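Once you've had a glance at the structure underneath, I'll fire off some questions.
Omission of a single protein chain aside, the complex is shown with its protein chains in their original locations.
Our next item is chain A:
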Amino acid sequence: MGMPSFPKAAHDAVGDTTLRANLRHATHTIRDKRARAVAELDDWAALREAGKRIKDETLRRLDTYLVRLEAAVTAAGGTVHWAADAAEANRIVAALVRATGETEVVKVKSMATQEIRLNEHLEAEGIAAYETDLAELIVQLGEDRPSHILVPAIHRNRGEIRDIFKEKMGSWGRPAPEGLSDTPAELAEAARLHLREKFLRAKVGISGANFMVAETGTLVVVESEGNGRMCLTLPETLISVVGIEKVVPTWRDLEVFLQTLPRSSTAERMNPYTSMWTGTADEDGPRAFHLVLLDNGRTDALADEVGRQALRCIRCSACLNVCPVYERAGGHAYGSVYPGPIGAILTPQLRGTSSEIDASLPYASSLCGACYEVCPVAIDIPEVLVHLRERVAEEGGSGHRLEKAAIKAASWILDRPNVLAAGERLASATRKVHPKRLPGPGARQWSDHRDLPELPAEPFRDWWRKNRS
């Protein structure tokens, strides 16, 4: 992938004070609001457990539910396509768009299409894909990458957004109004005018989905702005690209997630727009509906008994907002469309751990557990992180051979109290001549920021022997 490892990418982010201030402000605001929204429900723990169980049951019999879903979508007038990987999904979507004769499409914010880099692929095929979610629009106009699941432009402040609108809107469609200020209302209005023109022109819409209901073949998109609903209802053709893990067995199961998702993500009791569609209907909505079911590493993740719980994720982003590492490093450092704690466990499972960035992701956490605490489907992210570290350490890539040798040596000593005691005694006896800073990789960086404690005159076990035994 050519991406730098997480620590290298994070180094620059930590040094960028504007970025850190933007991230800090945004994550702290939403994390406090989420805590209040969750505290309003006295059955939150039960909802969380229910969400976890529904997802686990679905994953256990994923094949059954997907076949059921396919039958229901087909019966309702839709067409189902199966895509094993990103390349196949992109080929299918491009062919479907080309068959309509159109050269532009409007898009509903979707993680799956970002994961497969659909926009870039369509562009190479001569098809322009317009993002219509406000934050996605900011990212697209700014020729930037998203840095958050829910708020892709979380790393931008209002001034930066105004500058992007003024500079770039004109080359993508309706330009920004003269004298645009950086007030939220004016920025939103500029985006609305720019987007409205596209909604009314577009013949093809592309979306993902938050949920797919197996029993009825219904797809669900949950959003705040309503731009998604415009894309889902106005175009003649609708193409939805959805990860296979998004299926839920029954309509009733939605009851749980439609409570936990908005509260966890935007801290709203209910999201403003929930759009649901089942195949096609005469005189209402798109004439043609295609569902592209995306694997792209998901069945590999499913095969991992510990790691598969990452597929429960409903992409609420609560774990990002509460993560102290995400807050300092920013989303780009994770080198994937899935940043933060969920990205650190999902990306290495979807892509494998052979690249430098993917092998570094399981270590991009202090294991503080804040992510597990807020996750509405109770994904034990720290558990999966440690599990993936085992995999990376076993593969022995970049530096892990050396680390394994050091750990082995330490364990050897720690398994011999007498050797350990002798070592401690020697260290204590020579403490006056210890440097405050350390040489060597890792150790040097540690002591760049901290002084080592002066070692005690005697270790505890010697004190005990002299004073108590």
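Keep in mind that, in the parts below, a residue touches a chain if its C-beta (ideal position, glycine included) is under 8 Å from a C-beta of that chain, and two chains touch if they have at least 3 such contacts; residues count from 1.
Assume contacts and distances are computed from a predicted model.
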Omitted chain (choose from "ABC-type glycerol-3-phosphate transport system permease component", "Putative membrane protein YphA (DoxX/SURF4 family)", "GerAB/ArcD/ProY family transporter" or "Fe-S oxidoreductase") - UniProt protein name: "Fe-S oxidoreductase"
Selected residue (touches chain absent from view) among A:98, A:174 or A:461: A:461
Given A:46, A:71, A:99 or A:414, the one touching the chain that is not displayed: A:414
For chain A, the residues touching the chain missing from this view: 6-7, 10-11, 14-15, 20, 324-325, 328-329, 362-370, 372-373, 386, 388-394, 403-404, 407-408, 410-411, 414-415, 417, 420, 424, 427, 442-443, 445-446, 448-453, 455-456, 458-461, 463-464, 468-469
